[in-house]
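Heads up, the thing below is written out as structure tokens.
Left out: one protein chain. Kept in place: all the others.
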Amino acid sequence: MNLSGIIGYPITPFHDNGQGINFNKLKTILDTLLEAEVDAIAALGSAGEAAYLSQSEWENVANYTVKYIAGRVPVVIGIAELTTEQALKRAKYAHDIGANAIMLSPFSYYPLNEDEIFTHFKRVSDETPLPIMIYNNPATCKVDMSPEFMLHMVESIPHATMIKESTGDIQRMHKIYELSNGTVPFFNGCNHLALDALVAGAAGWCTAAPCLIANKPKQLYEAVKANDNNKARALFYQQYNFLEFIVKSGLAAAIKSGYALQGFDVGEPRKPLLPLNEEAQAKLKGMLLNLTIIN
Amino acid sequence: MNLSGIIGYPITPFHDNGQGINFNKLKTILDTLLEAEVDAIAALGSAGEAAYLSQSEWENVANYTVKYIAGRVPVVIGIAELTTEQALKRAKYAHDIGANAIMLSPFSYYPLNEDEIFTHFKRVSDETPLPIMIYNNPATCKVDMSPEFMLHMVESIPHATMIKESTGDIQRMHKIYELSNGTVPFFNGCNHLALDALVAGAAGWCTAAPCLIANKPKQLYEAVKANDNNKARALFYQQYNFLEFIVKSGLAAAIKSGYALQGFDVGEPRKPLLPLNEEAQAKLKGMLLNLTIIN
Amino acid sequence: MNLSGIIGYPITPFHDNGQGINFNKLKTILDTLLEAEVDAIAALGSAGEAAYLSQSEWENVANYTVKYIAGRVPVVIGIAELTTEQALKRAKYAHDIGANAIMLSPFSYYPLNEDEIFTHFKRVSDETPLPIMIYNNPATCKVDMSPEFMLHMVESIPHATMIKESTGDIQRMHKIYELSNGTVPFFNGCNHLALDALVAGAAGWCTAAPCLIANKPKQLYEAVKANDNNKARALFYQQYNFLEFIVKSGLAAAIKSGYALQGFDVGEPRKPLLPLNEEAQAKLKGMLLNLTIIN
Partner (left out) sequence: MNLSGIIGYPITPFHDNGQGINFNKLKTILDTLLEAEVDAIAALGSAGEAAYLSQSEWENVANYTVKYIAGRVPVVIGIAELTTEQALKRAKYAHDIGANAIMLSPFSYYPLNEDEIFTHFKRVSDETPLPIMIYNNPATCKVDMSPEFMLHMVESIPHATMIKESTGDIQRMHKIYELSNGTVPFFNGCNHLALDALVAGAAGWCTAAPCLIANKPKQLYEAVKANDNNKARALFYQQYNFLEFIVKSGLAAAIKSGYALQGFDVGEPRKPLLPLNEEAQAKLKGMLLNLTIIN
């Protein structure tokens, strides 16, 4: 499996009372992503509110996604657990159901040192043959891994083969590229850094944006690949405010509001998360109008 | 119930294989705290690895602690859950078993805004009559609440009556004192800020230090109350390196290593947390020798 | 000379057109400080707009201050120059006119490393017998020196004997005290940290506050020395908003506005610095009313 391009992130729709997963709606959301020409799907990332699901909900979402996608594109399963034991359990489950890769992040209460993180990743790699995308997102997972340390894990941990960098610091990507001589694939996880990351050598872009703005992210990816910088720049700045907005508002709340603005009610995020307030919804509406996604 | 003085934090000892709670050892640890003359006990804080326990383990620790202390000092139960639903469940449980107060912290994956935090605290207050200590510890819980916002919650949420400030920024305490005219009790949660916090008006000091250094924290508290600044300063600087060390090394790992150095094997913290490495253990040993805790 | 207690900082009054120093007014300001019972005077600090003076203006202010104070209290001269050559020139001048000490800070355009800072201080110490107060104030001088490094300079550079810490981080003071076993005198340069610093062992408090609020800072200093923590706390919180305000508004602008509110027109700070805007002036007025400095 060779991941590249647009990795689409579904959100997780709950039933109206906030209890349980609405799989009918999840199906529609996965369809949205496929129609947006994503090159892979990553279930149970931040956008999917994975941290707020019970273990059985998490397993059901993972299983449903793999079964429904059924090989049309690769499926990556996100794992960000507080204990190594839980992470192992999830990784084995992902393998059992036939996922193509896992995206593994250390989620922390206590700050973790590099020995602790390394051991965590090593244990998961020892227990599952799935390729591991090392995921660095201190804004949610509260652990910040340097490019040097992540490359060290890629060298030392058999199944750790890819990196997803979400700090938004383009210099991290420069370092990954330069230190590995361009040999370690890395993915951009900060939406409003997409243009820069792709030009700097990112293999792809992990994003929930296609949930709402269709294949515009894919178009940007292709413009960069086609060496058409003017087109890429135009596409990027067209999406820029939207991309920044969904990151800063919280992906789950923003994408759920955006679906509602398009007439598809996918419910609210799980408490304590709240839906976008009215002012933010109005802003988002303006952006979707500008992008001619709604009218 | 009027909390003040030293609030002692037990760690959670696991069985040798890392599975399940060792209640015999927990009993000894609670005895250590009582012998150290703590004025209250706060179970299931950071030191207690609450974030790494299963729900039933968490409940059993809470229940055991309340039953064993049996009113000798007040018992506060820490609650730091990712979802409001889980926090409510834990708060009701704490009330059911007869705890005296809860220490409530927003624990986050997505950054939370003030509306989200407020709603979370309000819901808990609506569901339980226990007094709530608002707990601000961004280093672990990843949410930073300003003094102004916490005082707003104290004014607006019936059972939110106290604040625990763990940022280590003494100006936060100045603000709490000044803005509330000294009427809202606040507690220091940053060990190596204890002298400053108590002089600045803190009602007490939340600390796991008495697990290892007996009543030295209590002596410091009493020296400040007795207006003996020279004695207070001497006691503070005597403990200073130790207090800073346990914070910077991670309370659970440091306290567990310290017990081992005193001949009491309480096992390791739960993975991905690792025990102190040899260098850190040697440092801790030196500090305990200096404090004549071991010889 | 043994510095301790309140080190008062005069501002520098210009003539009405902003050109040249108004020495008549400087005399009145120095009198204010003496009446406020300061234990020493530090000319040409931040409050004195030293960075905005020509070399001859700087020399004239230094000379006037030393001559007018005439030994009634020690006079410290602040030196914060971009080049070592200029710093040497100023240090020699301070010695020539009979100042008692210099307060030396690295002022930087390029960030300076420890070798560069050390060499700068060493050169000055080699050229003048005056005691040197090492002054750490990254908010203005843009160089941040750790407690460990400053203590290293105290050990290695003959005339470097004291430290002024203005970061506002109380842990820096704890470190200085603990690492030097209380033997190296340090001064607090962050007004709204005064209570904590003095209790933590500071030898004194460097402040422009006495320009406006008379001997209230001295009273706080004495309450701490007298071990009267309740009185010290009351005095501190009474002044707290004012102390924070003058730091956050910029000392020169705030003190000049405060004098004007008391009926003493000392002109404006030098451009690009602007006087306090109306809202800030109203705030300051409210604080001086509360402190019964004006009515």
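So that you can tell them apart, the chains are marked A, B and C in the order they are listed, and the count of residues begins at 1 in each.
The criterion applied here is as follows: a residue touches a chain if its C-beta (ideal position, glycine included) is under 8 Å from a C-beta of that chain, and two chains touch if they have at least 3 such contacts.
Owing to the predicted nature of the structure, the values given are computational and were not obtained by experimental measurement.
Contacts of the undisplayed chain with the visible chains, over the whole complex, involve A, C. Considering A:Ala200, A:Leu220 or A:Met287, the position touching the chain not shown turns out to be A:Ala200 (whole complex). Remark: the omitted chain is touched by one listed residue; of C:Pro13, C:Pro74, C:Pro106 or C:Gly258 this is C:Pro106. Within the complete assembly, C:His120 is the residue of C:Lys25, C:His120, C:Lys175 or C:Lys283 that touches the hidden chain. As for the chain not pictured, it touches subunit C at residues 46, 51-52, 80, 82-85, 106-107, 109-113, 115-117, 119-120, 123, 139-142, 250, 252, 270-274, 277. Residues 168, 170-171, 174, 177-178, 182, 192-193, 195-196, 199-201, 224, 227-230, 232-233, 237, 240-241, 244 of subunit A touch the missing chain (whole complex, contact as defined above).
Just so it is clear, only the chains that are shown with their structure count from here on.
Setting subunit B aside while every other chain stays in place, the touching chains sort into these groups: A | C.
Chain centres here are Cα averages; for subunit A and subunit B they lie 35 Å apart. Between the CA-based centres of subunit B and subunit C the separation comes to 39 Å, rounded to the whole angstrom. Not a single residue in subunit B touches at least two other chains.
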